[in-house]
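Omission of a single protein chain aside, the complex is shown with its protein chains in their original locations.
Presenting chain A:
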Amino acid sequence: MPSLQAGYAPNLGFYLKSLKAQPVESSIENLISLLKRRQITNSRPCAVATAHLLLQVVAKFRWTNIDKLIERIQDVGRRLIEAQPREMVVGNIVRRVLGMVRDEAKEDRNDDASDSASNSQMGSPRQEHIDQGASHLGGPPPNFSPLRYSTTDDSDSTEANGDDVFGGKPQAASRPPLITSHTSYAPAGGLPPQKSMFQLLSANPSPASTPSGAQSPHNTSNLNATSLSHRITTSTKDLKAEVIEGIEEIVDELDQADDRIAAQSLEYIHSNEVILTHSSSRSVQKFLLEAAKKRKFTVIIAESYPNDHEATHKSVTRSIKTDAEGTDELTTPKFSKSLSDAGITVILMTDATIFAIMSRVNKVILATHAVIANGGLIAAAGARIIAKAARVHRTPVIVVSGVYKLSPQYPFEFESLIEYGDPGNIVRYQDGALVENLEVDNPVYDYVPPDLVDLYITNIGAHAPSYLYRIVADHYKTEDINFDKPELQ
């Protein structure tokens, strides 16, 4: 839908290029206005833009506390969602990043906990046993950690501490656990062993001192201050790298999702099938093209007039690249082969023909805009009548969608997800009298209930609609689901 002909029309490609040069705040504002002006539309471009923006936010944000980072991401996420609440992928990506940050923080915390063992021993004698116990089990000492801990962790650790205290493993045990904990976390963090060794030495100037130290309380407080500030910098730097790495993984996932989905196509398409799809979707095209390498079949495409028909027509006549955002692809090669090039018979028809032709269709493959946790989906308008006609004719309906489109939101009123488009696409201003007298309705999306869908194919496999809630649970943290709606939290 974004117009590419105008050379300066801002689109995803331009936006991504501008990201590195601009300050973060203006990048955020930029994306917000792009979303508001619908210059970036459709789920994939929105997801890519959001992920790249969050990458910059994390990279350029100076933070000392993991909560600050989470707050910052939430804040940016809220603003983006407010800009375009119906692009649900924006929220999805923010939630994915949040969840990933929380995971990293948790891991890091466990690291820290073992690190802090060396410091904690210099703490007040009263705490000594508990701290040692905590270090032994990877639990955190509340007072000395640079990070704040979530309640779950606390309860875990206190429980563990209790056990340990009563189990009575005093000083002697303190050193070996330190090492084991390092080795176990080393692969994830990379640096920790050296870092903690260094800390160990620097924290204890006397080489002879044993972990049971704390001979001079005076000395300890001094050391404690320096080590704390030092640890803050190292751990945040470390965590930052991990978070950035995590976001990059999400970006990679966005890039590869279509290919992963396409790789499964041969399991679902056999020779001589008649497949109905509608509008133009990159995921569906790739899916069909992959199958076309091995098999010959017929594809019927409903044009999805009046909002997507131009893109559909262009994709079947390959007069442009199918990829609407053009220059955005940083890594993957451009996708320009059309289905008919691949030797598939392509039949283009109007949306009204769906019922007439459905009796000859073997499978319906739908692209989607967003998938909701109940297994329903939001897709280009017309998808619902296709799915219904398919049910009437007992034709299986397959939805291909990247996991990133899967949203944890569960709206109780589906109308709220439907966006209405330009009525000028239906009644043009040339029809002056009509414009005056008519109420014109042009929904862009349809809600398709889960009972009309037989199968979802995502980049992580194929699932029944009833199973999607489980995938949602795997990908998002419950505390992030309603982060944009404080009243629900």
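One rule holds for everything that comes next: a residue touches a chain if its C-beta (ideal position, glycine included) is under 8 Å from a C-beta of that chain, and two chains touch if they have at least 3 such contacts; residues count from 1.
Throughout what follows, contacts and distances are computed from a predicted model.
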Chain excluded from display, named as in UniProt, from "Translation initiation factor eIF2B subunit delta", "Large ribosomal subunit protein mL38", "Bardet-Biedl syndrome 1" or "NADH dehydrogenase [ubiquinone] 1 alpha subcomplex subunit 13": "Translation initiation factor eIF2B subunit delta"
Omitted-chain contact residue, chosen from A:E273, A:E310 or A:D454: A:E310
Absent-chain contact - pick from A:Q22, A:N65, A:Q256 or A:S340: A:S340
From A:A389, A:V403 or A:I471, residue that would touch the chain that is not displayed: A:A389
Missing-partner contacts on chain A, residue numbers: 298, 300, 303-307, 309-310, 313-314, 316-320, 338, 340-341, 343-357, 359-360, 381-382, 384-385, 388-389, 392, 415, 418, 426-427, 431, 433-434, 437-443, 446
